[in-house]
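The complex is shown incomplete by one protein chain, all other protein chains being positioned as in the whole.
And now, chain A:
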Amino acid sequence: MRRVLPVLVVTLAIVVIWYVAAVWLNSAWVIDQAARAGREPSFMDILRGTMNQDRPLLPPPHQVLAELWELTVEKRITSKRSLVYHGLVTLQATMLGFVVGAILGVALAIGIVHSRTMDLSVMPWAIISQTVPIVAIAPMIIVLSNAVGIEGRTVPKTIISAYLSYFPVLVSMVKGLRSPEREQLDLLKTYNASRWQTFVKLRLPASMPYFFASMKVAVAASLVGAIVGELPTGAIEGLGARMLIGSQFGEPMIMWTALFAAAILAALLVVAVGIVQALAARAMGQVAR
């Protein structure tokens, strides 16, 4: 209860602010409509008029939730409007990008920790890669992958997603693989342990907390990457495409529900990583904190 209360308070505050903002932003339309009809709207009229517009500037929470319910639970998954369908499209690219990014990040980190040449050559490029804005290169990746004859968007979306998610994994794993102290390495040296044994018995297990911390960041970054990959014109599937379609065609409800679906998906993914982390920690003799 003591842990739930602060969360509840914050949630409540956000909902209240949201409603106030919705009334404020959507009232212009109500006042406008009333003026055309030659009436002066009362405060109650404005309040009522802002809660359920077709094209609200900012839909209030209950309207988003109702729409979300309709588009996920009530719609058939095969429908082109079903957010479950679009969510699965985005999820697929997210998971592919996440796996590719994680493998790439871990592999590069292993190389960097074991080879001074790689340490000096790879790390600067990895950092530079993250200073390039992803929205600038996403369209290029899509165009290039089409040019080399790759059908559809799954491959370029995976690449963009992996591009964003490998970096946090790389940085964390370099730190994690280097986390054993000198005495721990010296101990293995007195056993005349090989590099491989040192890696498997010491560096890898020692890096696990760092690994899981980076997984949470990476999975969220993968989702962002997948969505960014769905934004450039031409995409018709995925949550990113829905967001863009919503804003381009002046359908704010489509945009907002897609946005919320993406947020919920991100939360589920982070929770899933957290569960795997807790299981791994238990298997490694640690108490979950």
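Note that a contact is a pair of C-beta atoms (placed from the backbone, for glycine too) under 8 Å apart; a residue touches a chain by one contact, two chains touch by 3 or more; residues count from 1.
The criterion applied here is as follows: contacts and distances are computed from a predicted model.
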item: Undisplayed chain, where the name is taken from the UniProt record, one of "Fe-S oxidoreductase", "Polysulfide reductase NrfD", "Dihydrothymine dehydrogenase" or "NitT/TauT family transport system ATP-binding protein"; value: "NitT/TauT family transport system ATP-binding protein"
item: Omitted-chain contact residue, chosen from A:W69, A:Y191 or A:F249; value: A:Y191
item: Positions on chain A where the hidden chain makes contact; value: 183-184, 186-193, 197, 201-202, 205, 208, 284-286
